[in-house]
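Apart from one protein chain that is not included, each protein chain of the complex appears where it belongs.
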Amino acid sequence: MSEKKNWMPRWFYQLASPRWSYEIMGKLLPGFAVAAFLFLIAGTVWALLFAPPEAYQGNSYRIIYIHVPSALLAQSCYMMMAIAGAIGLIWKMKVADMVAKSCAPIGATMAVLALATGAIWGKPTWGSWWVWDARLTSMLILLFLYLGVIALYSAIENEAMAAKSAAVLALVGLVNIPIIKYSVDWWNTLHQPATFKLTERPAMVPEMWLPLLVMVIGFYCFFAVSLMMRTRNEILVRERRASWVKELVEKQ
Amino acid sequence: MGRIVTNESANSEASSVLSLFGAVLKRDLMLAYRKKSDLFNPLIFFLMVATLFPLGVSPEPDFLAQIAPGVVWVAALLATLLSMESVFKSDFEDGTLEQTLLSPQPLFVIVLAKVLAHWMMSGLPLTLLAPLLAVMLFLPAEGMSGLMLSLLIGTPTLSLVGAIGAALTVGLRKGGVLISLLVLPLYIPVLIFGTSAVQAAVTGLPLAGFFALLGAILALGLVLAPLAISAALRISVSG
Amino acid sequence: MSTALLHVDKLYCERDDRILFEDLSFAINAGEVIQVEGQNGSGKTTLLRILSGLSNHYEGDIFWKGSLLSTVQDDFRRELLYFGHHPGVKAVLTPEENLHWYAAMHPSIDGKKIAMALEQVGLRGFEDSPCHTLSAGQNRRVSLARLYLTSAKLWILDEPFTAIDKKGVAQKEQLILDHAANGGSVILTTHHELAISEKVRRFNLDELAGT
Partner (left out) sequence: MNFDSFSDFIAMGGHGFYVWLSYAIALVVVVINIVNPALQKKKIVSDLVRRLRRENKSS
């Protein structure tokens, strides 16, 4: 029975073992936590204190250092959720299911953060809290997609079934995201031509985009930390009957 | 099983798929015909939603004419959603869904036939009823063809995507609200291109582009949605 | 590999924090009738749903004629008849229409035999009445009429005799024996005392269940 599985690399099957994943994530966590902390602090100080003010928007553009990383993270988190869900569906890999489930709340909060900062930035830039800008609208729809996935998780009691259903929904959403994005972009150009775009400023100088890069790396490290913490929790809950979990708990 | 593919066996396979498609379609249409409330409730809902707008916003003909494309499309979208829950529900409850999943027949074909039956019960009558609403909302006559055609191409996509939500929630006791939550964000492209087509028709702009886009989305849905529906049904029944 | 029709190897299933069965291994050979026994909640229905391929919430392997079930599902479904808690009868359709639909789902069934099958289960004269006008027992008989139509080798029957009268039960028991004699296999659960019990292999889930 085991011969036919040999074409997959060994780490793939180790990943499939919840215990191994739990332990390796425990080892990786501190490193990522330190990196996230350092990058976020350094990026924030750089962004707020040392980056030069922008020619048209003055200092309000400094919101970009939150807005762009959170928007990026919200999108890549959805992709990760869908791909992890697909792996769980195809190879029946429990840990992938748990990763997918852990992605949903992080991605949703990131989408909220991107929307909130976008709206706050909109006030000094456009003079109103909300504008049906293409990017903000797509982000809002992405948030709806996240909320749907989370609602489905909480509606189905059986953990294995919930994971599979949510994976199907996430994949359907993944196929739809480009279509939604295109349709919203197109709709936006039809309804409000040539407005002042939030993030599409050509030719940022290095003093401006370097701190942005630092912030993006910091956000990804933070994502890794939160994701691993949640996934480890999920492993504990779903493997609660396994003897290694019992031993682990007894030690505490 | 080494199957030898000759012309003859390919032909007989194609005809057996067709006869299966026909049998499922006929059965679902017959079910709807015998339980007429399922047929009429979404249509009544469609009419009522459109009535609310003049009462709730303004009966001004100019204003209504301006929002008519959007109102008709939103009402059609909500009416489709309303009828969505029942696509698989009764089959799930009386065990025929189980039997369907255990049959050796291709689930893709069965699901496609069921969605087509649903569309013939919801999307098609909605499209036929749309001119009535359009007149009530003072949509200019030039927009009528755009409205009908966009609904004709757009509503099958609504049925296909909605059926994914229905399949995911079929085993849940309170599936109704959840379907809307899962499916509405996915309806947005159809809504955008559908209403734009109507607006373009009203202002005399070229329409072909919108219909091409709606058609492309429909084609994508026809290929991918049955896969997602089949997977979702197997998951929902496994509980 | 064994030549058993269905071979179950180290099946493990838990539900709601309770282990229903673990390390469950058995084989079903052609010509065998197996009765699964156990208290309420011992996992009889779950086991039958797993064996039929409806549920895949289990660990372990199931083999159909020597190949993993998940790799030969189409062949397996062609040779399977499953009778579940819900009889799979549409209330607004007539018995005849219900069986025609079943025949469409299973192309190996000869549609001409439907009238005969309905007569066998005592529904002659009710062919054109919608099933919601029939009694619960009659509805289950509509579903049981499938036993006369099918050419499936493996029958999985979950409580097939509920709401069926004595005469009907005896007739179905005979049908099951005939099926086994022809090389078919039957797995069933029932609360009835089977008259044919000496020819049935029993299989108790309570003794197997985890503590």
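Residue numbering begins at 1 within each chain, and the chains themselves are lettered A, B and C in the order written.
Just so we're on the same page, contacts are C-beta pairs under 8 Å (C-beta built on N, C-alpha and C of every residue); 3 or more make two chains touch, one makes a residue touch a chain.
As the structure is a computational prediction, the values presented were derived from the model and not from experiment.
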item	value
Chain not shown, its touching partners among those shown	A
Selected from A:Ser21, A:Thr117 or A:Ser165 as touching the chain missing from the view	A:Thr117
Identified contact with the non-displayed chain, of A:Ile106, A:Ala160, A:Ile180 or A:Val216	A:Ile106
Touching residues on chain A - with respect to the absent chain	40, 44, 48-53, 58-60, 62-63, 66-67, 70, 105-106, 109-110, 112-113, 116-117, 120-121, 123-124, 222, 225-226, 229-230, 232-233, 236-237, 240, 245-246, 249-250, 252
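Please note the rule applied: only the chains that are shown with their structure count from here on.
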item	value
Remotest chain, chain C as reference, centres from CA atoms	A
Chain whose averaged C-alpha position falls nearest the assembly-wide average	B
Centroid spacing, where centroids are CA-atom means, of chain A and chain B in whole angstrom	32
Geometric centre distance via CA averages, chain C-chain B, whole Å	36
Residue numbers of chain B (touch at least two other chains)	238-239
Chain A: positions in contact with at least two other chains	158, 161
Interfacial residue positions of chain B with respect to chain C in the complex	1, 16, 19-20, 23-24, 27, 30-31, 34-35, 90, 93-96, 98-105, 237-239
Chain B-touching residues of chain C, taken from the complex the two chains share	52-57, 74-75, 77-78, 80, 82, 84-93, 97, 100-102, 104-107, 130
Residues of chain B touching chain A in the complex	161, 164, 168-169, 171-172, 174, 178, 181-182, 184-186, 188-189, 192-193, 196, 217, 220, 224, 228, 231-232, 235-236, 238-239
